[in-house]
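Worksheet: one structure, shown below.
As you look at this complex, bear in mind that one protein chain is not there, while each of the others sits in place.
Let's turn to subunit A:
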Amino acid sequence: MAGMELRALRKSYGGLEVLHDIELSIADGEFVVLVGPSGCGKSTLLRMIAGLEPITGGEFRIGGRRMNEVPPRDRDIAMVFQSYALYPHMSVARNMGFSMEIRRRPAAEREGPVAAAARTLGLDRLLERFPKALSGGQRQRVAMGRAIVRDPQAFLFDEPLSNLDAALRVEMRLEIARLHQRLGTTTVYVTHDQVEAMTLADRIVVMNGGVIQQVGTPLELYDRPANRFVAQFIGSPTMNLLDLAADAAGLRLGNGATLPGPGSAAQLGIRPEHLELVSAEEGEIAAQAQVIERLGSDTNVFTEAEGIGLLLARVHGNVDLRPGDRVGLRLMRDRIHLFDAEGARLPTAH
């Protein structure tokens, strides 16, 4: 096992730079999740770590050793592809033992690790099958088995669960978490799925447009997003954004209510779960309920606030409301985020 260092890493295709100055240190045994919108460069970064894409600039190290010029086979990393990439003409057992086969380990020596991995993943009975005779979830397991058998310095995952249905995804997510707890292997994991990112990661790397926006633990990103992009990207449903006017009294909301805060603030962010739903008289913001989504455990109340626009409040349990009802909204003061005109985070008053 080993940590990784990414120093001023850049990637260009032709004249087009798609990754800019990526700086990241990954500790030994850490589980790092890369998230970001489609096309932001997550896969490209992962493939550079794997050695499948040449590194245009900067330096990449594993365990202190420079890797820029090292071919994938010598990096001692294992990768699970979104497509699984199982060898269709080989049985499950041969797929899993392939890395040892190619290193000319005798067949007798290969059986042990393959059997052990198969047991961990519940593939014992499928070892003689071919990939085309497996379900999506089983293929996924074989792909993971192939990685485990390697006992590598690091695991790389590129959206490994995105081809599975919801229930199976939850199951495999748990499996990956368990596996990491047991093996403690350094892992870099790319996903679109917020829940996967929040639940699996020691640290999350949020990327946008080939630039790292923020690196932090899941709760750091949730509580203190470094900018408007991260604030909107992390958390579901998405954070509400309110435009502010600044004057001598402090910050003024669209409906005239004032808040203390820096005079330069341009926008206020508040997560739906941090908007309190109160009676129309009590609220800081008067609004009208428009759509009410009852999820059982929670209720999403979409409201139209005068002078502000659409605001979403998320309430625990059920609420007795009907579309068209007048409601009041109150901002939890210690949960307010302020952003300047460029979207950077500003210190809040409390």
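Just so we're on the same page, a residue touches a chain if its C-beta (ideal position, glycine included) is under 8 Å from a C-beta of that chain, and two chains touch if they have at least 3 such contacts; residues count from 1.
Rule of thumb we're sticking to: contacts and distances are computed from a predicted model.
This complex has a chain not shown, and the name its UniProt record holds, of "FAD/FMN-containing dehydrogenase", "Carbohydrate ABC transporter membrane protein 2, CUT1 family", "Hydrogenase" or "Oxidase", is "Carbohydrate ABC transporter membrane protein 2, CUT1 family". Among A:G29, A:G58, A:P72 or A:G209, only A:P72 touches the chain left out of the display. Across A:T44, A:S99 or A:N227, the residue that sits in touch with the chain not pictured is A:S99. Of the residues in subunit A, those that touch the hidden partner chain are 50-52, 71-73, 75, 77-79, 81, 83-89, 98-99, 102-103, 130-134, 136, 139, 146, 150, 163.
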